[in-house]
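Note that one protein chain is taken out, while the other chains of the complex remain in position.
Labels run A and B following the written order; every chain starts at residue 1.
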Amino acid sequence: MKVNRKIITLLTDFGTQDGYAGVMKGVIWGIAPQVYIADLTHDIYPQDVKQGAFVLGRSAPYFPRGSIHVAVVDPGVGTQRRPLAARLGDCFFVGPDNGLLTPLLYRAERMGGSVEVVHLTRREYWLPEVSSVFHGRDIFAPVSAHLANDTPLSDLGAPVDDPLRLEQPYPFPLDKGWRGQVTHVDHFGNLETNIERNHLVGFIKPPQVRIGDTLIKGVVNTFGDGLPGQMVALIDSGGHLSLCVVNGNAAETLHARVGDTVEVVV
Amino acid sequence: MKVNRKIITLLTDFGTQDGYAGVMKGVIWGIAPQVYIADLTHDIYPQDVKQGAFVLGRSAPYFPRGSIHVAVVDPGVGTQRRPLAARLGDCFFVGPDNGLLTPLLYRAERMGGSVEVVHLTRREYWLPEVSSVFHGRDIFAPVSAHLANDTPLSDLGAPVDDPLRLEQPYPFPLDKGWRGQVTHVDHFGNLETNIERNHLVGFIKPPQVRIGDTLIKGVVNTFGDGLPGQMVALIDSGGHLSLCVVNGNAAETLHARVGDTVEVVV
Partner (left out) sequence: MKVNRKIITLLTDFGTQDGYAGVMKGVIWGIAPQVYIADLTHDIYPQDVKQGAFVLGRSAPYFPRGSIHVAVVDPGVGTQRRPLAARLGDCFFVGPDNGLLTPLLYRAERMGGSVEVVHLTRREYWLPEVSSVFHGRDIFAPVSAHLANDTPLSDLGAPVDDPLRLEQPYPFPLDKGWRGQVTHVDHFGNLETNIERNHLVGFIKPPQVRIGDTLIKGVVNTFGDGLPGQMVALIDSGGHLSLCVVNGNAAETLHARVGDTVEVVV
């Protein structure tokens, strides 16, 4: 059964205690009462745009075509940084111009999807009163609702061809392997890296994975292939090499964090 | 596009680990399967009615006309404290009679909206079995669902003209300024006060803001107008004077909390 229903997702660093995300839902439903709203997360570390971009880029592709993703990690709110809306292939992005859209933008370009970015300037699509500190409520929520109501992107502002892009760290080729880094530490303490499945193709022996002084031999298929407490390397659900402690917390065990070097060698 | 769809919001101190808020959604949808439900927050500090009232009062006005707000911070559950439902201007409130509705009630009165409060007594609108300790599930959720189904408020119980009101702290006029207090510490550690934008109107010089031994000169427009780590005062998204550390946490920096004195002087 297919229904013509739009989905809006919310990703912020607002936390959950103050009702800030709830208020955005109220604003959205006041304009587009039919939409479904999903929280992606409100627990991005405060002002951590990089982390926000990472989680958004990994999550958005699993939503139906036409979904609208509102991302508000916005240390520059109220300054000259531009508010944006964008069509990025099969989805929409709404949020500040600080790099949050980077992974979705690259993905759309890589897949040959249409890319259209606008600088939000048309105030008739915003709340009547706009604060200097909560554009999530005053600009981004109402704009996302108007998009859900099929307002054309081009009505919302002026074209932009230089949205800010975050540097995406790529692994560095070694003599017999790759040097990458930890790109995300998840709730379980798993360490995701920027080394991908295809970096490991063609290895004639099982690879060794090194982080700090720790050496992990081989890559297993899943957590359950190790013993509880064992450190393992595996290809995670996003296709990236991840370091995990079976039923444990690799980040705590290794005192590791985003940016730490990880090498995979024969 | 307008559809006739009711919204119910939930605000509690239940936290998120036990499924308590989820159960309330199950009960609501069993009676009113068409409603949309939004979590405002479930992270009010345990039994902190004042904080619950604050967050509710600030969030509810952003929801569409007719939205129903269920608030359950309820240290008196199962005692003689009355369960209430109320029309407060353009929205509905459902929850215990302990002051949670205070800001919404004052707002409705100030705006000349109709106010109607009832003591919930008609058990046919509750779950068949009512526990002594979880009225959120057994009374407030089903009552909110019946309201969403257009059951008149007057069917749900007996009129009440003395709902409990929390004392609302107003700023105190000084010789050349105002003495107020911190009313909320948010997720970012921003310190919201009860001093409002219009308290600052007519100041002939930029005001100084004092909290403890700290003096802040002037009021900026937004976070980005300060340097990272700098303490600034600004008018926040609710129109109140707030003390913030740019990309930091003012509450931690100042060891400040709700109730602390803040003065603004010329």
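The working rule: contacts are C-beta pairs under 8 Å (C-beta built on N, C-alpha and C of every residue); 3 or more make two chains touch, one makes a residue touch a chain.
Since the structure is predicted, the reported quantities are computational estimates derived from the model, not experimental observations.
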Touching the absent chain in the whole complex: find that residue among B:77, B:94, B:200 or B:219. B:77
Which of B:111, B:133 or B:158 touches the missing chain? It is B:133
Just checking the interface: what residues of chain B touch the absent partner chain? 14-20, 22-23, 25-27, 29-30, 32-34, 37, 46-47, 75-79, 81, 131-134, 137-138, 149
Residue ranges of chain A at the interface with the undisplayed chain: 1-3, 5, 7, 9, 11, 16, 36, 38-44, 55-56, 58-60, 62-64, 67, 184, 186-188, 221-225, 234-237, 247, 249
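Methods note: only the chains that are shown with their structure count from here on.
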What is the distance, in whole Å, between the centres of chain A and chain B, each centre taken as the mean of its C-alpha atoms? 31
